[in-house]
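These notes concern the structure reproduced below.
With one protein chain withheld, the remaining protein chains of the complex are depicted in position.
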Amino acid sequence: MNKAEMKQAVLAAKRHGGLSWSDIAEAAGLSPEFTCSACLGMNHLEERSATAVAELLGLSTDVADALQTFPDKSWVNTIPTDPLIYRWYEMVNVYGETIKELIHEEFGDGIMSAIDFTMKIDREEDPKGDRVHVTISGKFLPYKSW
Amino acid sequence: MNKAEMKQAVLAAKRHGGLSWSDIAEAAGLSPEFTCSACLGMNHLEERSATAVAELLGLSTDVADALQTFPDKSWVNTIPTDPLIYRWYEMVNVYGETIKELIHEEFGDGIMSAIDFTMKIDREEDPKGDRVHVTISGKFLPYKSW
Amino acid sequence: MNKAEMKQAVLAAKRHGGLSWSDIAEAAGLSPEFTCSACLGMNHLEERSATAVAELLGLSTDVADALQTFPDKSWVNTIPTDPLIYRWYEMVNVYGETIKELIHEEFGDGIMSAIDFTMKIDREEDPKGDRVHVTISGKFLPYKSW
Amino acid sequence: MNKAEMKQAVLAAKRHGGLSWSDIAEAAGLSPEFTCSACLGMNHLEERSATAVAELLGLSTDVADALQTFPDKSWVNTIPTDPLIYRWYEMVNVYGETIKELIHEEFGDGIMSAIDFTMKIDREEDPKGDRVHVTISGKFLPYKSW
Amino acid sequence: MNKAEMKQAVLAAKRHGGLSWSDIAEAAGLSPEFTCSACLGMNHLEERSATAVAELLGLSTDVADALQTFPDKSWVNTIPTDPLIYRWYEMVNVYGETIKELIHEEFGDGIMSAIDFTMKIDREEDPKGDRVHVTISGKFLPYKSW
Amino acid sequence: MNKAEMKQAVLAAKRHGGLSWSDIAEAAGLSPEFTCSACLGMNHLEERSATAVAELLGLSTDVADALQTFPDKSWVNTIPTDPLIYRWYEMVNVYGETIKELIHEEFGDGIMSAIDFTMKIDREEDPKGDRVHVTISGKFLPYKSW
Amino acid sequence: MNKAEMKQAVLAAKRHGGLSWSDIAEAAGLSPEFTCSACLGMNHLEERSATAVAELLGLSTDVADALQTFPDKSWVNTIPTDPLIYRWYEMVNVYGETIKELIHEEFGDGIMSAIDFTMKIDREEDPKGDRVHVTISGKFLPYKSW
Amino acid sequence: MNKAEMKQAVLAAKRHGGLSWSDIAEAAGLSPEFTCSACLGMNHLEERSATAVAELLGLSTDVADALQTFPDKSWVNTIPTDPLIYRWYEMVNVYGETIKELIHEEFGDGIMSAIDFTMKIDREEDPKGDRVHVTISGKFLPYKSW
Amino acid sequence: MNKAEMKQAVLAAKRHGGLSWSDIAEAAGLSPEFTCSACLGMNHLEERSATAVAELLGLSTDVADALQTFPDKSWVNTIPTDPLIYRWYEMVNVYGETIKELIHEEFGDGIMSAIDFTMKIDREEDPKGDRVHVTISGKFLPYKSW
Partner (left out) sequence: MNKAEMKQAVLAAKRHGGLSWSDIAEAAGLSPEFTCSACLGMNHLEERSATAVAELLGLSTDVADALQTFPDKSWVNTIPTDPLIYRWYEMVNVYGETIKELIHEEFGDGIMSAIDFTMKIDREEDPKGDRVHVTISGKFLPYKSW
């Protein structure tokens, strides 16, 4: 079972079981964000988490195995088309140089890791219309000179 | 004076004056993130803020005028090359579908606005190496049916 | 049933039943434009509308379910090839800067929403050859400063 | 004087003179939309209109000449980057097939002309936030068989 | 039956029946050029022509139906690879500006329609080697000002 | 003097002198189509023609020299943007396979030369709107087997 | 049987029969280079050659028919990836302008035909390591003026 | 003096002096093909050759220095546009797999070097029209296993 | 059995048998790096190695045959997406000119072969976090002049 088949199986079982990503994350003992990304095939789970997710969803050990496989991260559109994801792409390009300026000012020359990295997505209530509140934390990695 | 010339003038004056983005933001009465993006030419400032920034930097009213012009937002590389910005591009593509799943689960079909939007970048102290802490808040906009 | 299969099923049933988009829209209680876009897989319908559309077309609940799924909006050609759609692409590029100038003059810096958005397509009779009359209405969203 | 220099001269004189596109259009005897597109270099003006525009703006006959030159319509970004223009690009791709379906149903096989074409952009007042109201009219052209 | 399947069926039946495009065009009551383009899926036929073509080729009414469907015109290679078609692409790019100059001189600002359009391909006998003689006629459409 | 400077000089002198492409072609002793393409830098002229064109336009021998240089044929947009030229690009892609079918049926496997090639552009009067009439003649070149 | 299936059948039969391209070429009465290119689907064979090749390989008349079909020449990678083919692509780009200079000096303005063309590939023994010796002959075609 | 300026200086002096590539090559003590590629900036010359070329052309030691600089080989069009060079690009793609098959059959798995490589371009007289005769020799390099 | 099927078969058998790349390499009598690349379809193995690998993995002679086939090296993403491989792509672009400078200084004008080439990947223990230690050795090939 490859990652694409695993993803379809998980999404179908989630819908059928009326489960939320929080329910699945609780079984995995991880955050909804990471758990969801693993179920979509972009991260892997450790054995304990993978087994718990498969059991909660009533899926076979094939799914648990596929969840543990190290993924090959790839995407089809170099520029995303879905409006929700494109807005993020736009944000990275409109504010990319700003982010670079501010990180360099605070930390020096280096990057914010996309590997040692966490993300949290919440609802932020607002009388003018609720907002999506995102918290991202990435380790600063200074460029090494040698 | 166009936005590119304005940006060079601001960066040179900032370096020469030993000012931080917080100093400039304080003069503008805005956040460092928004102020920096306006100085880089990706947003505009209202007259009062533009004048204050130009004065703090010891720059002419041409710069203040240019800061008030509505920008034409554009970028050269559809896929960013600088490692710091690429890591964000990678994050959007690795986690884009995850973000879509979680926002749709919480809010229904719609997007997170990149227009009614704020961003904050902080240092998060960590004994294993300090981290870049980012907070983003974008208004949820449901798709309209008609 | 995924969106592509749903689309084929709807188009086949529509042809077989000799129905127009207005007929289907009436069942959905929505405009022909929005209803058509949902049947083509680019928007979703609420349960009541989805069920009514499926019933009118004599299709299974699988179709009704698929109509309710939140779509992943994507397109194959970054530059459209079909002459009808290319003419719109050309219009956006020839008049894009004009539209930007006029909206900025009237409303200030911001965008016209493609989410809180409606479109209507009508026949405009004309002795020199009938015309396609299009009315688009998108909410103005000012850029937020912070 | 080429179209790019002409455009810069017109925009500078417009700003300096505190004129609106409606003012300039009135001098040209045309709509603000068409007049603006010609001043940006994407259409040409007839001699009378070109002269009147140059005079109103206090510009030389070089500008009037350049306004009358037939343009070479071109754009740099095959996918627009500015958020305002991108939203239109997105709209064309999300709704392109819908537009095609509805025009074909009403008119038969053919296209909506981007040459014999008009566009009008207005403010639509709305208590929940004003909207951009756009009216487009393009002649239907049936495919010729032979 | 979609256009791709229809095309394969027509080409196979044509080869099997030893028919020429002129034979098929005669049945359709149209030119070989237009008839061929419709059989390849790039135009549609009216019912009478479609039925006559299907009958001549000994094909089912499914083929006749598919011939009547309005096509979605698309192509895979933005730059053609087959040498015969590439030579035309090269011709358009080498002589494009020349064509534009001469049409503008003769007709004013506008285009030559690719919709109200005919094409004829003939053998031109020549002792130094026969030539392909092509006649194209497209309606001139002036840009509308408004 | 390179080809780009030569082209600007020729176009300016032509405008200033109120000359048509036919006038210039007559001086060159060639067709307007070929002469125009050489003046735009996409072909070269023999010495006699080049000198005659430069003299008619009142230009220096630098221009005559530049007209005789063998050109490096290149174009910026792999997909043309100007509507007039794009319509030809569209025509090549919509009818490319049709052209290939008909040439192969008549001549066998081979191509129509874009080198041993002529083109003529005329006005075709038509009560429903005049048409652009184009005649192209290219030598058929059979693929060699060996 | 399409060209892709034909190619697989020929390659399998060649491997199974332990035949070389020279053996197959001998049956076809043509060079190994041309015969190989036809078997790979990039050229067609005349009936006699096609039949002889199919017989030698013990393949059906379907293969012989497919070998006679006029090919649609296409390739997937606009920049080849396989190192052997990329080296040729690199050679064309590094030496392309040199080839153009030398052909223009010797022959005047024109091209070297890729249609009336032959190629031969041989081993060139060399004590420092054997070399691939390639001989290409293409007819010079002068640009026609008219 | 960079390679682009050097190239312009060499081409101008060559034209002015009425020299052929053979004349220049003789001075360099190398083939016309290699000498031409070095003068166009795609290879470097050893000191003796560079000095001799500069002297023959009556150019300064700056040119001789620039001829000795190791080049950065680059090209603008990933797919060549000039018809002469495009025909070579087409040849590489039409015959690339054939070349690979024949080299692998004769030599085993490996490549033909584009570094240890020579090329010769000659006129091949032919009553049906002279031909360009090209001889290429590249060292075969077997893939190393380890 | 093609290379893609072979790769799947090898990876499945390796997982099932609990073997490491070192185990497989030992059977092949080659390094883990080269053996792995051959099993992934990017190199071929000699008969002895191929047979030994197939036997160790308990796979059929079809796999052994496929391992001996000369590969067509190709990749889907011209810019890799997987973060691990992208980091290498980034390294080549950030340090490419540095590598060129240092090789040219040490060896003169030429390249480092990617054909006569070896690579070794090891763990380098480090108290601050273990490192990937890579050793690459490629034969220097000087550009030939002629």
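Think of it as A, B, C, D, E, F, G, H and I in the order they're written, each chain with its own count starting at 1.
In the analysis below, contacts are C-beta pairs under 8 Å (C-beta built on N, C-alpha and C of every residue); 3 or more make two chains touch, one makes a residue touch a chain.
This structure is a prediction, so every number in the text was calculated from the model and none was measured.
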### Message
For the chain left out of this view, which of G:Pro83, G:Gly96 or G:Gly110 touches it?
### Response
G:Pro83
### Task
Since one chain isn't shown, list which residues of chain I touch it in the complete complex.
20-21, 32-33, 36-37, 40, 42, 73, 75, 78-80, 82-85, 87-103, 105-107, 110-114, 117, 119, 121, 123-124, 126, 128-141
### Message
Touching the absent chain: which residues on chain A qualify?
### Response
30-31, 33-34, 38, 43-46, 70-72, 100, 104, 108-111, 113, 115-118, 141-146
### Touching residues (missing chain, whole complex) on chain B
77, 79, 81-83
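Note that in this section only the chains that are shown with their structure count from here on.
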### Task
Weigh F-G against A-I on C-beta contact pairs and write down the one with more.
F-G
## Note on the structure
Whole-angstrom distance, CA centroid of chain E to CA centroid of chain G, is 30
### Multi-partner residues of chain B (at least 2 other chains)
33, 72-73, 75, 78-79, 83, 90, 93-94, 100, 110-111, 113-115, 117, 141
#### Entry: Chain-to-chain touches, reported pairwise for every pair that qualifies
A-B, A-C, A-D, A-I, B-C, B-D, B-I, C-D, C-E, C-F, D-E, D-F, E-F, E-G, E-H, F-G, F-H, G-H, G-I, H-I
